[in-house]
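Just one protein chain is left out here, and the rest sit where they should.
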Amino acid sequence: MVERRRFGNIFAHVVLCIGVLIVAFPIYLAFVASTQDTATIANGQMSLLPGGHFLETYYKTLFIGSSGTTREPVSVMLFNSFVMAMMIAVGKIAISIISAYAIVYFRFPFRMSIFWLIFITLMLPVEVRIYPTYKIVADLHLLDSYAGLSLPLIASATATLLFRQFFMTVPDELLEASRIDGAGPFRFFWDTLLPLSRTNMAALFVILFILGWNQYLWPLLITTRDDMQTVQTGIRKMIASSDALTEWPVVMATAILAMLPPVFIVVAMQKLFVRGLVETEK
Amino acid sequence: MAPAHDGRGVMQKQTVFQSRLLPYALVAPQLAIVLIFFYWPAAQAVIQSFLLQDAFGLSTSFVWFDNYKDVLGASDYFNTIVRTFVFSFLIAISSLSLALLLAVMADKPLRGSALYRTFLIWPYAVAPPVVGVLWVFMLNPSLGVLAHGLRAMGFDWNPLLDGNQAASLIILAAAWKQISYNFLFFLAGLQAIPSSVIEAAAIDGARPARRFWTIVFPLLSPTIFFLIVINIVYAFFDTFGIIDTITRGGPANSTVTLVYKVYEDGLLGGNLGGSAAQSVILMGIVIALTAIQFRFVERKVNY
Partner (left out) sequence: MANVVLRNVRKTYAGNVEAIKGVDLEVGDGQFCVLVGPSGCGKSTLLRMVAGLETITSGEIDIGGRVVNDVEPAERDIAMVFQNYALYPHMSVYNNMAYGLRNRGMAKPEIDTRVREAAQILEIVPMLERKPRQLSGGQRQRVAMGRAIVRQPKVFLFDEPLSNLDAKLRIAMRVEIRKLQRRLNTTSIYVTHDQLEAMTLADILVVMNGGVVEQIGNPLEIYQKPATTFVASFIGAPPMNLIPLQGTDIGLAGKDSAAGILGIRPEDLVLSDQPAGSGGVALDLTVEAIEQVGAETYVYGVRSQRGDTPTVSARPGELPPGEILVRVPGQIGPGIGERIQVVATHDKLHLFSADGRKRVD
């Protein structure tokens, strides 16, 4: 529009820059801190520019670990986080897509009851059932294991709903044509439905991976061994009770490392990420 | 061909497969996991909440709603409920207003708006404990950069001692993290408004501010309601990581939310019944919030 363009635009730029600053500052600070040494920080004399300790701090972080309450190298923690996140994302997508397939494309007794059973799980996140779930995982001897970390988090229905919604929009003609071509349920699923679902799967994968990676309460509860810590629980344990003992550069380096995979995914796959987010919240 | 409705009013496709056993096999994995890791624990929690174990854990007795009475009667529980809701509203309002402002600015056709958007989205990816660590570092009374700034302005900054300051810290950190999520949804909502409607309003004599309040804001209201509910749920649950990293519920329980309380009380052990009752109460609150979302929010959506 003709009106007052320049003023409005400058104002917008200013606001957006401030917004970006608010959002980026803590992270920038963390990066700076990870390149300085512990003493400088503890004395409250940290400058706002990166220092020179980048390589040694990160090396220490990844391979040696901090001197806080956990002595595990962060590379191990990153690995654990990665396995857990992958298991959650892949597991959830796998079981959900076949469930949704059954519910949409088959008629069988109890179909609706099963659907509602699954649907209700949307309502309660893991935080409301932590102790009973803990007990069950313990009884199944799954404490301190990848299975124990992932399985309870696969239990909710978001993915199933998304796939169901998507399948409902797939035209019936595709199924009919496929049947005329002699395809049974497996072939139809594999050859037709799955390829069509690719974008949805990718978007879901992005969201679920990030969700899994960022889990905190549940891993906190069920892992006790140092070498099973995820990067989220690990970073917490690095903050010792006394300020002087905390190795802040290592902690900050861990924070940066903990942020890298999800941030990378969000930025590199922005479109998929946005789509996944919008779809799962409907 | 439109999908048909089967007897229970939920839609299904017209053309389906006729296999008998296959569907069960397909739903089995999800059903198994859901039963074992969702319903079983949920049921356990409900059952446990009606039981009381004696001091030695040797016998349990059925006590009806006694556990609930004990939990709800304890004054600190009531405080926790109030505190959790207050936190939620404050986090929601601050995060939503800032996100709306940013979204409105980012919706304009500016050079570099794609860049701005990317930058504003990434905090979503940061995990709650990391958020906590970042903020505790910035505002740590002795070595935090922002803490220095606050002191320089004459503020006596010590969240380790002052409960209200600790609470503000949590609220700040939590709101910060939520900005990108809200921003994304607001942006989507804004872009769903046809530009011709805005142009029509401009031709109809409405200046930018008036256009925003009479046209954009009302059309955005479904998104706003939706986000308010989501933000409240978020404040209930996702703040755990932030609280555990920054204040651990202190000082003097001034930052304990309902979820945190369940966690703490459970750690201390002993009162399984009470802990279960707390969990069930939490479940009730969540179900109520979800129900509100479905009924009121979904209704207002379509134009």
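All chains are identified by letter, namely A and B, in their written order; residue positions are counted from 1 within each chain.
The working rule: a residue touches a chain if its C-beta (ideal position, glycine included) is under 8 Å from a C-beta of that chain, and two chains touch if they have at least 3 such contacts.
Small disclaimer: the values here were computed from a predicted structure and weren't measured.
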item	value
Given B:71, B:91, B:167 or B:215, the one touching the chain that is not displayed	B:215
Listed residues B:93, B:146, B:188 or B:206, member touching the removed chain	B:206
Sole contact to the chain not displayed, among B:18, B:164 or B:196	B:196
Hidden partner interface residues of chain B, rising order	194, 196-197, 199-207, 210, 214-215, 218-219, 302-303
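As a convention for this text, only the chains that are shown with their structure count from here on.
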item	value
Of all residues in chain B, those that touch chain A in their complex	1, 3, 6, 8, 10-20, 22-24, 26-27, 29-31, 33-34, 36-42, 44-45, 48, 98, 101-102, 105-106, 108, 110, 113, 116-130, 132-138, 140, 142-143, 145, 148, 176, 179-181, 184-185, 188, 199, 202, 207-208, 226, 230, 237, 240-241, 244-245, 259, 262-263, 266, 272, 275-276, 279, 282-283, 286-287, 290
Of all residues in chain A, those that touch chain B in their complex	1, 3-4, 8-9, 11-13, 15-16, 19-20, 22-24, 26-27, 29-30, 33, 41-44, 46, 48, 94-96, 98-99, 101-108, 111-112, 114-115, 117-118, 121-125, 127-133, 135-136, 151-152, 154-157, 160, 167-168, 171-173, 175-176, 179, 184-185, 210, 213-217, 220, 232-233, 235-236, 239, 243, 248, 251-252, 255, 258-259, 262-263, 265-267, 270, 273-274, 277-278, 281
